[in-house]
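One chain of protein is taken out of this complex; the other chains stay put.
Right after this comes subunit A.
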Amino acid sequence: MSSASQVHDPAAAEARTEVPARRRRRMRKMTPRDRIVVAVLLGIPLLLDLAFVWFPAIGTVLLSFTKWNGVGSLHTKSCVPNMPSILNNGCVYGIQNYHQAATIYPEFWPAVRHNLIWLAVFVVIATPLGMLFAVLIDRGIRGSRMYQSILFLPVMLSLALVGIIWEFVYSQNYGLINTVIGRNGNDNAIDWLGNPHLNLWAVLLEATWRQAGYVMVLYLAGLKAVDPSLREAALVDGANAWQTFWKIVFPVMRPINIVIMVVTVIESLRAFDLVYITNKGINGLELLSVLVTTNIVGETQRVGFGSALGVVLLVISLVPISIFLYQTFRREEQS
């Protein structure tokens, strides 16, 4: 490249000694126009990301230490205890929101429990099921393309739509399940989505139905990227399919396993649409995400309190996010 640049350079003869320096400078020094291009290309999206994602994220943390109903302004005075809440507005509330959430807010612990159950079902059932689908399909059995298309279909549908579609399956009086098992009478019908002991599991079946396909697609991509010679070598060494997968393929797929771990945890924290379309997230379907939302868009706005619940979500989500970022960017920091 350096010889080519000398040919093109009109001042090549005298510049020859200067070439290494010039090349280095070319990487660093840009024309004013280039600088403007960099500033615009980087600046606008950065501003957007900071203003509408990171500023609110920090805002959630700050607001969680205040008591505010959204009307009037925020100030830095502490809230006065034992005063009517009208007078205690926009004030600094310390960790009272967290304290109240944990002690006197009746929906908090059920919501935490439901989120944990959601996560557990994703970890124990949905994700392994998706991985199993992927492994079976990747073995190239007959009809694998068709199976993949069918199992993947729910991923395309919005969760709101999934909720509506499953209502026909679960409905008390006309639903598919109750009619088939003969429990659609008025006295013996099973209220799958209304009974607070059942509805979380019913909705989790819907969620698993969609999540397994999602994991399957992600895992298939990872499996296809595994060097086939690795498997051939394992086969030559006499390993069976089970051993080949757990000893050879699974360790090689560490990056994709981490992606799937992140997707699993984040999706179970984000879970909102399904329960909201089913019954707006009440009566057995409380989730942290729903509580955050009802505290800010409901009639009584408790901005500080809703933010405190949001911070709980933030803190939990930071664990998988950090693991993912560490795993992904570690190499680049070193280089």
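FYI, a residue touches a chain if its C-beta (ideal position, glycine included) is under 8 Å from a C-beta of that chain, and two chains touch if they have at least 3 such contacts; residues count from 1.
Here is the rule we go by: contacts and distances are computed from a predicted model.
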UniProt protein name of the chain not shown, from "Alpha-E domain-containing protein", "Carbohydrate ABC transporter permease", "Polysulfide reductase NrfD" or "Cytochrome bc1 complex cytochrome c subunit": "Carbohydrate ABC transporter permease"
Contact residue for the chain not shown (choose from A:Pro81, A:Pro106 or A:Gly140): A:Gly140
Among A:Ala102, A:Val123 or A:Leu157, the residue in touch with the chain that has been omitted: A:Leu157
Those residues of subunit A which, in the complete complex, touch the missing chain: 1, 4-5, 8, 26-28, 30-31, 33-34, 37-38, 40-42, 44-46, 48-49, 51-57, 59-60, 63, 70, 133, 136-143, 146-147, 149-154, 156-161, 164-166, 168-169, 171, 174-176, 179-180, 184, 209, 213-214, 217-218, 220-226, 228, 231-232, 235, 241, 255-256, 259-260, 262, 266, 269-270, 272-273, 276-277, 288-289, 292-293, 295-297, 303, 306-307, 310-311, 313-314, 317, 320-321, 324-325, 328-329, 332-333
